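The other protein chains are all here in position, but one chain of the complex has been omitted.
Which chain is which? They are A, B and C, in the order written, and residues in each are numbered from 1.
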Amino acid sequence: MATVQEFSFAEFVKSILWLTFWILVIFTLILLPIIFIVLFFVPAPEIAGIEMNPYLLLTMMVNPQIGAPLINLTLDQPFFKVAVFPGFTFAALFATAIIFVERKFLAKMQIRVGPYYAGREVFWWARSLEGLLQMLADLLKLLGKEVIIPAGADKPIFWAAPVVLVVASSALIAVIPAGPGWVIADIDVGLLAVFAILGFFPLTALLASWASNSKYPFIGGLRALHQMIAYEIPLILSVLGVVILSGQLNLSKIVVAQEPYWYILLLPIGAFVFFITALAELERVPFDLPEAESEIVAGWLTEYSGMSYGLIQLASYIKLYALAGLFVTLFLGGWMGPPPLAFLGPNAPSGVDMFGVELLSTQEAVGILWFVVKTFGVAVLMLLPRGINPRIRIDILLRTGWAKLIAISFINIFIALALLYLGVAGPAGPVGVISP
Amino acid sequence: MSGAGGMFKAIESGTKHLIVRRFTLRYPEQKLKFVGDGYQYDPKQGVGIAGYKGRHILYHDKCTGCQLCAIACEGIAEAIGMVKIDKTWNHNKKSIMPQIDFGKCVFCGLCVDACPFYALFMTDDYELAAYTKEHLIYTPDQLAVKPKYQGNVEIKIDDQGATHG
Amino acid sequence: MSSQGDQPEEGSQAKAEAKPEAAKPEAAKPVVQKPVEIPALEKGIIEKFTGRFGDKIKLVYAKPKRIRFNVKTEDVLDFARFLHDEVGFDQPISVAGVDYPKENIIEVVYHIGCCTKPEYTSSVFAFGLKLPRNDPKMPTLIPVYGGVEYHERETFEMLGVIFEGHPRLERLLLPEDWADIPPLRKDFSIKGR
Partner (left out) sequence: MGLPPSMQVEESEEGRILTISVGPQHPGSGHFRLVVKVDGDIIVDADPDPGYVHRGEEKMCEYRNYIQNIPHLERPMIADSCGILYPFCLGVEEIANIPVPERAKYIRVIMAELNRCIFELYWLGIYGIFLGHSTMFMWPMGDRELLIDLAEAATGARVTHAYFVPGGVRNDLPENFKERAFRQLDYFKHRLDQYKDIFYNNPLFLDRTKGVGVLSAQDAINLGVTGPVLRASGVKHDIRKIEPYDVYDQLDFEVYSMNTGDSYARAYVPLLEMYESINIIKQALEKMPSGSVRTKLGPNPRGPAGESFKRVEAGRGELAYYLVSDGTAKPYRVKMSVPSFRQIPAMSYLLKGSKLADMPAIYWSLNYWPVEADR
């Protein structure tokens, strides 16, 4: 009979203290000397007229005024935009928030509680926000799980697929402007880039499913392929109306082109088709056939476990954020407030200042706020069908995609063309507004 | 588009339930109230008295060690065994009393039906989790303790929906 | 229940006494009572069968809404066809096998209900076959009642009755590595009892 080793709290604490001790010893005896030797030979960089050195960094912690220009400078760095805002970190945090909201929202709709205990005892002020730390708990759980690779799996592809998915979905964020000037890659073919990147997902899903060397993933992968290809065409066609009206592929300029009227007012059908196809692209209910658990277990995710599964989920939620952001950019006027608020002008709240250094201008701050709020709203709308719809069947899905949605999106294109030729709206702006 | 109406109704129904009160029982903070004081049996009448079928309670001053509960359990769960006890009672010459293994018990209550001396009843206590199997075996002394179970909620129904407590 | 301790011996004795009753004299007993209490509906059904099959079948009992005949193995297909087509009992409910080691027979009892004829829907018609215990063989009734396929497979597995002509007479409920006698026979006993 196997004896279970008794858990001793004293041993546990002792091991942690022992570990801390060794880390401190290594840091002071090895790492600190190395840093100082390097600093001795390498001259400190000079940024914004201030010579950078470790002492300055330390004093910054006490007196942030010293570091304010530095922070301002950092905000302009491309690396900050890629890594923090509006890049990966922001997207990941947004995705986490979306997951939490989804769970609570769905629970409310289903007359239950949802995440409840995690975080309830930690923050006494967060009693009403039960389950606040649930996402952290889930992350820790996924990190602690073993990643099982099935025998006979194609290991390189199997490992690479989650990473590729995260990279591809993060790449989507690059072209989406989160505020005036707040875009990682302000390129003139932004919309084309979005569709180029979206083309990665079905291929990656198929590769992941094929590499799993199992039957359910394979069927799921084929379903994902069918579905995403069938829905990519209406997705592109629905956006065509926007391109016709704005005459742009650059997403920032598309936002600017929506100055008086958001395109959802001019092209409601296009917005509808885009919303539906975005749901299908995201494999969300009612289009979650590739993950239909009652037929094919978990579809192409079946063999993934632990953090590789976590990465796929993260990728899918980042993609949700990206597509919601794209919807906002294309149809809801991006960072612009609703038309009435745009006239507030000087009464609008001031920007984000830090000890006299303006980090964000008023326009930027309000733009970012509006973008986040709108994106969040669209994301919640995308979560809503999960509570009220069953899963659709593959043949109905394909028929809807190929026959109905494409036809509707053609109607949308004709509406856009009509608006263009009637002069109601167009690259030159609406009638009566003199274009610069 | 005949489906649009149905879809609209479904969305309406779903959003309507965002304001319906939540039905979940928050278990360790809320506990259900039960009817009566546990399942009991009246051998004279031959019928039971409604109540929750939880852990048993054994009245030492009534148990005669007749083994009827153990025999009743024989074909069901074989959870009841008769063990020696230290004390001697006048009415229990053999000084044996039932010991119940709650790892095996199915809580059917037929042992209560078998007891002709009002000695073995059931109580409201259902929180019997233990770390080892041995802890699930309740000796006659443990069975004699009356559990301190306090249910505090029951289903309430109003216009806002049903809820616990 | 206090006599539970010595139940096994008592039970086996009682079984030994009761066995002959259960199978044969019981069949004779209701015949005596029959003229007294058979309702008209059941009587009509019985007359249909006695008119058609005569002495080949034997009435076991006829309670209200329950009739049972015993049929010989060679007549069973004809009997079932007659029951299905002419009388109208069309819904198979159950196929049960009962083992009588003392008599050296295995009884297979079919219970057939009726869905379509309103006058018979409340009745259940049963017919039994007595098969030799060492070689229990009978023709399958799938051609008549399609629904008995899995019931017969179960009976095959649990009692070892071979249904000739059955398309898939193979393992159904028991584990794939079952290597014992069919478990519902009386000489198979549960471990420890």
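The rule is simple: contacts are C-beta pairs under 8 Å (C-beta built on N, C-alpha and C of every residue); 3 or more make two chains touch, one makes a residue touch a chain.
Because the structure is predicted, anything quoted here is derived from the model rather than measured.
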Displayed chains contacted by the hidden chain, counting the whole assembly: A, B, C
Sole contact to the chain not displayed, among A:P33, A:P78, A:G152 or A:G377: A:G152
Residue in contact with the excluded chain [from B:M82, B:L110, B:L128 or B:A144]: B:L110
Contact set of chain B toward the excluded chain (per top definition): 2-4, 6-7, 9-10, 12-14, 17, 23-25, 32, 34-36, 38-39, 41, 45-53, 72, 74-77, 106-110, 113-114, 122, 154-155, 157, 162
Residues of chain C (touch criterion as defined above) contacting the omitted chain: 1, 7, 10-11, 14-15, 17-19, 21-22, 26, 65-66, 90-94, 96, 98-99, 109, 111, 113, 115-116, 121-122, 124, 126, 145-151, 154, 158, 171-175, 183-184, 188, 190, 193
Residue numbers in chain A that touch the chain omitted from display: 106, 109-112, 152, 154, 210-216, 218-219, 285-286, 288-289, 292-297, 386-396
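Note that only the chains that are shown with their structure count from here on.
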Chain A and chain C, separation of their C-alpha mean positions in angstrom: 68
Centroid distance [mean C-alpha coordinates] between chain C and chain B, Å: 42
Residues of chain B engaged with two or more neighbouring chains: none
Residues of chain B touching chain A in the complex: 10-11, 13-15, 17-18, 20-24, 26, 161
Complex contacts: residues of chain A adjacent to chain B: 105, 107-113, 116, 384, 387-389
